[in-house]
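All protein chains of the complex are present and in place, except for one that has been dropped.
Coming up: chain A.
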Amino acid sequence: MQHLDASQFITDQHFSADVVIIGSGAGGGIAAEQLSAAGFKVLLLEEGAYYTREQFKMEERWAYPNLYQEGAARKTKDQAIGILQGRTVGGSTTVNWTTSIRTPQQTLDYWQDQFGLNFVAENDLTAYFQLAEERLNIKQWSVAPNANNAKLQYGCEQLGWQYTVIKRNVTHCANLGYCGMGCPIDAKQSMLVSTIPAALKKGATLISRLSVRKLQWQDNQILRLEAVPVDEHFQPTASLKVTISAKHYIVAAGAIGSPALLLRSKVPNPSGRLGKHTYLHPTVISGAVFAEDINGHAGAPQSIYSDQFVWPTDSKQPGYKLEVPPIHPVLMASKLIGVGDQHAQLMKSFNQLQVTIALIRDGFHPESQGGQVVLDQDQQPVLDYPITDYIWQGMRQALLSMAELQFAAGAKQILPIHHDAKLYQNWPEAKAAIEQLSMTALRQTVVSAHVMGGCNMSATADKGVVNANGRHHQLTNLSVFDGSILPTSLGANPQLTIYALVWKNCQQLIKELSHELQPV
């Protein structure tokens, strides 16, 4: 088992391998295990650090700077949307909230219709969902939901709305509620504790704290990649250079990182879609004050969701999924509105706060074409995601649904997380106020933990960046295996979709490579 920490290198380095994988999250982790099991010499590269459970502190002040992109303060270009993404070995799976949902059939149908992607016969994902579910112990959560989730369930019951008990990728979970800070007992079956150790055992090498800057290519082939170590704040340095050559290159740097790397490398882009059509499940938040303690920091963060509004019959309405987030002091303090007394008073209700979120299903409408990854002066990615009126209108609808739900669940007061909102005492008052809120950037708080798209798959080269198997339409020894290949958002939390798609694509790649890489 080999792990190298690039920040310890003292001279330039060169490595070679059969397959090099850039990024160790959901996509990179699955690929590392599959390809090393098939006998390929695999190098797995990650710009974050390799932390294990003893190092995880259940404190946000440690977790955010050490485990998240931009210290968990990543924002879209106009600063209107806060983006959570992991940056550590295991990627976002090390910090995610364990909700595991198969791709909705409606989404697959839409992809077939719009992008010619056909998930039937040998491309049927069912078998791969099953494989991933077994591998990561994905099972329905059998413990009672914490109060934060229980209120979502109860509100749905009161109103006759659909809800589902969530499946989670955990083993011997102690129901702590700190999934977002790295699981301190290795219960969460993230890539960090499952596929990555398995790949290392089978001979793969992991290089952490290494930021891949560029792929060098000629004609239709990648020749090598260039990377640099990061400093103690995870900023790329110029101190020395690492080059790597491989027979096949798998980009799995996440839906902001992968397009950024390909844009820096100026790879062929005849469809013009590289870095575009990036989706977020843009999310709005509704707080509710209850008489009793909710303690939203304790217990499995997500165990109930409601799909009541995900697929509205009126196609002029964006759909949205209802869930709850974990509630921790920094997350809450930075999202609650106001300053001074107003903010301090809200924080005093910390334990009585129930929080519901609505994730908008973006990408299924001409007025919902997502965002675009661009590079800043340091060649680092920034996502420009303008929110359209169509999305704003869905968000207002979502705020209404959440307020109605929270009052039905017994809330004393509710507070839409919007900078003009107040605590409202009852549903009619909340409804009247929400209908008047100005839905504009920065006044309406918007967040995301699901970045998708930017290297979308498509049957034909004019409609996407990679083909249905994740292979680049133009460069023959390049695959993209992560959330960036999704042609739209999902209407469901993304991890299981990524696991299954990448698993399938790996099996295909292994077959193809054994022909392409005949020993010379």
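Heads up, the rule we're going with is that a contact is a pair of C-beta atoms (placed from the backbone, for glycine too) under 8 Å apart; a residue touches a chain by one contact, two chains touch by 3 or more; residues count from 1.
By our rule, contacts and distances are computed from a predicted model.
S.K.: So one subunit is absent here. Using its UniProt record, which name fits best from "TAT leader-containing periplasmic protein", "Y-family DNA polymerase", "FAD-binding protein" or "Cytochrome C oxidase subunit IV family protein"?
M.R.: Protein name of the absent chain (UniProt record): "TAT leader-containing periplasmic protein".
S.K.: Check the options A:N220, A:Q345, A:N426 or A:T460 and report the residue that touches the missing chain.
M.R.: Candidates A:N220, A:Q345, A:N426 or A:T460; residue touching the omitted chain: A:Q345.
S.K.: Touching the hidden chain in the complete assembly: which of A:E60, A:E133, A:D307 or A:D362 does that?
M.R.: Of these options, the touching residue for the absent chain is A:E60.
S.K.: Considering the whole complex, which of A:Q162, A:S334 or A:Q425 touches the chain not shown?
M.R.: Among A:Q162, A:S334 or A:Q425, only A:S334 touches the chain that is not shown.
S.K.: Touching the hidden chain in the complete assembly: which of A:L176, A:L223, A:A459 or A:L517 does that?
M.R.: A:L176
S.K.: Mind listing the chain A residues that contact the chain we can't see here?
M.R.: 58-61, 64-65, 70-71, 73-75, 78-79, 82, 174, 176, 178, 184-185, 233-235, 297-298, 329-330, 332-334, 339-341, 343-345, 347-348, 350-351, 376-378, 380, 382, 419, 441-442
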